[in-house]
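The complex appears here without one of its protein chains, the remainder shown in place.
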Amino acid sequence: MLWGGRDGYQSLLNTNYGKEQDNYAAFLKCVADYADEIGFTGQLLLEPKPREPSAHQYNFDAETTLGFLDRYGLTDRYSLNLEANHGTLAGHSGEHETEAAHSRRKLGSIDANRNEALLGWDTDMFPTDLALSTYVMKCVIQQGGLQPGGLNFDAKVRRESTELDDLFIGHINGMDCYARGLRAAAAMIEHGQFDQMVAERYAGFAADDSIGQRFANGEASLMELAVAAREADAEAPPPSGRQERFEALFNAFAFE
Amino acid sequence: MLWGGRDGYQSLLNTNYGKEQDNYAAFLKCVADYADEIGFTGQLLLEPKPREPSAHQYNFDAETTLGFLDRYGLTDRYSLNLEANHGTLAGHSGEHETEAAHSRRKLGSIDANRNEALLGWDTDMFPTDLALSTYVMKCVIQQGGLQPGGLNFDAKVRRESTELDDLFIGHINGMDCYARGLRAAAAMIEHGQFDQMVAERYAGFAADDSIGQRFANGEASLMELAVAAREADAEAPPPSGRQERFEALFNAFAFE
Amino acid sequence: MLWGGRDGYQSLLNTNYGKEQDNYAAFLKCVADYADEIGFTGQLLLEPKPREPSAHQYNFDAETTLGFLDRYGLTDRYSLNLEANHGTLAGHSGEHETEAAHSRRKLGSIDANRNEALLGWDTDMFPTDLALSTYVMKCVIQQGGLQPGGLNFDAKVRRESTELDDLFIGHINGMDCYARGLRAAAAMIEHGQFDQMVAERYAGFAADDSIGQRFANGEASLMELAVAAREADAEAPPPSGRQERFEALFNAFAFE
Partner (left out) sequence: MLWGGRDGYQSLLNTNYGKEQDNYAAFLKCVADYADEIGFTGQLLLEPKPREPSAHQYNFDAETTLGFLDRYGLTDRYSLNLEANHGTLAGHSGEHETEAAHSRRKLGSIDANRNEALLGWDTDMFPTDLALSTYVMKCVIQQGGLQPGGLNFDAKVRRESTELDDLFIGHINGMDCYARGLRAAAAMIEHGQFDQMVAERYAGFAADDSIGQRFANGEASLMELAVAAREADAEAPPPSGRQERFEALFNAFAFE
């Protein structure tokens, strides 16, 4: 696992931004070559983090890191190790970061931490957020597990928590948080309605011979889309996004 | 209820900052006098919000608004109407804002909304956060209720939620969120351990004839405190803040 | 100078919020009494900072700190030591914090630092922002100087700046930044147009026997204001805030 805390800048003024990214990619190539050379079969991971210690780090968030891997032809060799804490520093929710990696099948491992959403540094607290653990575990189940990665408690008790008990309680409560998330996610998937509702929302891109399907396949032209849009306007209003219904259903499982 | 969206500035450059606060206080005095004159017996409320529409609003958050009321002698006439959404815009959690008002017995009414913590504007979503509703209802119970205020759903469905059902589901799920919070808070108070643990943490300021009690009563001098601190250092290490234990216990009730 | 980094909380759950503020005020009272006792004639200063190391600190920003002093009757004994860096962490510009203290004549001393506006921790860089130094020095001139306080370079070179020269250049450039700010502010005040434009904007509250003056003096009722507002509506539109003109004039001096 490589965390690019030094692969960033403190000031743009003294920085050759393009050169640094080229160099960073060259280094990651060296690492991958070395792994091959010694017959290493584990996965190689990058851990996005936007800042701290640098003012800006190149592996800013999941999307930026995946774009970086794509650009330098390294996507097949590296997956992501995500930390919700780092996502919020980049202006994203932990759920967003998980989804961004999961949708590309590059969710390799997870630092199961929690942060104070409004603090601007990495607090590495033990996880307590059931909505987040449910969302994360739903992605994990759907991609068939995390192996060879896992859930890593890169968390620490607060500085003021000076008793031995605190350490145990932090770990137990954190592990319970993900255990409950796993059960909630499994129940949600088994029940089926949540995923069914998502599928219905995108059904227009899947119907045989529809303009939606042809568009998704790259077979429709802008002119055809314009005609189809004009016709659709004359018909029913667009269907609801049903966000409140999704939230209610998600909560019914997460906080069962 | 007065919300100071116009009582702020867009730019400091064209603003007489002190004069504007004097004027705002003069206006609130006029309002209170008029209420007396017509025999109005309801409560008068200010709703803190840091910004939007202005770049800065004078009633920035609960503490700033209470400080403003203290300074102009208006604390007895006005209470606060709080919205968690506005707290996060000011860099505070919704829990913090509630506590800041509750600790002064100035929690007058609540806009029971939720926001996206990382967006910089007021999203006014229906509440879904059980930890927040449990915390808020615990304060409400402990101060003997909110009357004559209440929980106000100043929330709206998302723009993409275009069906009639969405409106009902949003309200029902939001109301359930606070009903669950009420039950969790009542159970936590009845159980007693949580409040007991807080009381224990501050016991040193309550023990009869202790330096802690004398300090809290304003009867100890800096020299006495220095002597006491030196002696305390020689004894046991400071007791743990036990944050992880508090979090585990809180969650056990909030997500029962 | 007292900086309340320990006078805050890591978690609301284990915290008696009201009790802590009472205790903090009791401590500041002890300090002031001790100063009297030993015949200390310097000024006592509080340095607002919203967070770091704590998750929340009670002296969050200038306004919150002044409200705290007012509430506990300590306003006459303490002034503020401000750092622009701490203001941005609280969601305010450095100019705002300066103005908030200056408008109450409580601007006691200045940490002349600069931060990266978008980083969530205290970077303590050497100042380079001429607009900020011009604004600050304008306040300083208008209140007749900072004595017995001053401009304090609580700044450090970056960790990567490893040569002796860097230390000199940082200090020289930082001092030049405030020297230029002083000259720009003095020229702006001497020229007079900027302050004249501000005064004109508030002229309506100063005209003899006007409703504005009577309102500002607390002599107008809400009913009189309602009548006056209705009449004013029938007349000319409200005058322009002229923000762009203020910005152009300010820049003409700051970047002369």
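Per-chain residue numbering starts at 1, and chain names A, B and C are given in the order in which the chains are listed.
Just so we're on the same page, a residue touches a chain if its C-beta (ideal position, glycine included) is under 8 Å from a C-beta of that chain, and two chains touch if they have at least 3 such contacts.
From a predicted model like this one, the values you see are computed outputs, not experimental measurements.
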| item | value |
| --- | --- |
| Hidden-chain contact residue, picked from the options A:A100, A:L119 or A:A185 | A:A100 |
| Omitted-chain contact residue, chosen from C:Y24, C:F126 or C:F194 | C:F126 |
| Omitted-chain contact residue, chosen from A:T64, A:N152 or A:S210 | A:T64 |
| Residue touching the undisplayed chain, where the options are B:L89, B:I110 or B:L132 | B:L89 |
| Residue numbers in chain C that touch the chain omitted from display | 88, 91-93, 117-118, 126, 128, 130, 157-158, 160-163, 165-166, 169-170, 172-173, 177, 180, 237-245, 247-248, 251, 255 |
| Residues of chain A in contact with the chain not shown | 10-19, 21-23, 26-27, 29-31, 33-34, 50, 56, 60-61, 63-64, 66-68, 70-71, 90-93, 95-96, 99-100, 103-104, 135, 197-198, 201-202, 205, 215-216, 218, 220-223, 225, 241-243, 246-247, 250 |
| Interface with the undisplayed chain - residues on chain B | 10-11, 51-52, 55, 89, 116, 119-121, 123, 158-160 |
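What we mean here is this: only the chains that are shown with their structure count from here on.
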| item | value |
| --- | --- |
| Chain centroid nearest the full-protein CA centroid | B |
| Computed distance of Cα centres, chain C from chain B, in Å | 25 |
| Intercentroid distance (Cα basis), chain B paired with chain A, Å | 33 |
| Whole-Å gap between the CA centroids of chain A and chain C | 40 |
| Of all residues in chain B, the ones touching two or more other chains | 91-93, 241-243, 247 |
